[in-house]
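Following this message is one structure expressed as structure tokens.
What you see is part of a larger complex, with each chain still in position.
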């Protein structure tokens, strides 16, 4: 492979990455994983670099994962949150961006409820920008950690049959995974209630199923999405019980997948709603491997965006 | 002493520690205290270790103490709080625990409103767990810092006469101290309104007094508990004024203790309620020594749980 680094200063979407770049990130994550298992879980690679975690939406899981990744590479981290942010009051995102830039950070990790906010930020700062989830658009590091997990379990992504179950229309996790998995050569089926299917789903290059039993049939990977109970109940589907009955992944449904199928979930899980405990905790579940791979993928992205290349020494 | 380390991966309670282990922690804290007074207040002992501070209940004092302790040993710290924690939403504590574990922390410091939560967490993670206060159950590092303070002032804990005044039934500080001080050979008297006495208090191996003047009589140590004004006023006692009148520690009451008695309080104090300013600020008060010893005791616990032993080099 001739590619030795990423071609952009930012990671805004899976859409922007080509297959070589995705492989580069996954390979780098793979080699960084081992650091988190050492006695001393830290390398000096990003010493003296400043990473700003700017989360307009609360997200302990993703924020903690980025923060641990940064610290294991010896970067300094500063956290801003929207609730305590006077920057946000009466100030445009562009002004906020320029203000942050003036403090000379190396990377800004941003989560925002508006699709496209990270892209806007990236155009106005010299620092690299990582999209940690923007509205219903993309969540690229989630898709990368999912792909790393699939690759570890299945050897190769190309040719795999993957089902994604849930609110396809409003899930940035689904969107980033559909784009990424298709790029890597997987065959993707999406499944959910008709109200949760995006307009023009037929043009995404995926199979569409409204019956979960048919969706999981003969699949290598079943990816279950989190139902946003607080947001969705009542409007997009009749209720939690109905959702669980028709679209919850239980053992009977799972038995229609391939015998060695794996089950994924981005967390946090609503046990008994989109996934039954017997499925979440079974031998097919790779849900906790996803979390562990999240730290490794984020270390890889931080490292590569900061100019690291595959041949660099890691210690 | 043949003991060179702690026998558990966790510190969940004073109850779990034997006398040798308590002495080991106090001795280690004693030798670590000096670091906080150096020009450069930092040793590389825990470099590359990840400590997660997970506080479901707000607590600046204890959290800050743990954070400073971790940083003085060069550990990396990550803070999660319940209010911003998406981990908490729709997720069981066990799922949260497993998720945290997947990120490979070395230690998790947890405060939780439910008694037993740290024990549940500890059973589901490989990382060490430190109970920073669970419901009305235990607050072991508070009792350890109290014991360190008493030992510093009195030379030895065995044989001392200690009075604990306040809401004995609902105080984890009282509970951990009763257990610890009795283990170390002190004689303990508890005192408070009858509504604040635990059921079966007679079986705790302590004296029970409902008259503060008799409780402090001839004591070496008077430990005053904080009244949770927001929680308790109105239900457990008629009012702040009555509490203060009958159970507040003032100078007249204190004069019944031994002439060299010391006065302790876990903070934050309600001046004029459970303790009069003249008592809080007098020469008998060791309240600020308690705070300083809190950092030292937490450094010792972090160090010992991470595999440190008494003979290790500290610099």
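Read from first to last, the chains carry the letters A and B; within each, the first residue is number 1.
Here is the rule we use: a contact is a pair of C-beta atoms (placed from the backbone, for glycine too) under 8 Å apart; a residue touches a chain by one contact, two chains touch by 3 or more.
Since the structure is predicted, the reported quantities are computational estimates derived from the model, not experimental observations.
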item	value
Overall copies of the shared sequence [whole complex; 2 in view]	3
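Everything below uses one rule, namely that only the chains that are shown with their structure count from here on.
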item	value
Chain B contact footprint on chain A (complex, rising order)	36-42, 58-61, 64-65, 67-68, 71-72, 81, 83, 229-230, 267-271, 288-289, 291-292, 294-295
In the complex with chain A, residue positions of chain B that touch it	47-50, 52, 76, 78, 80, 84-92, 95-96, 98-99, 101-106
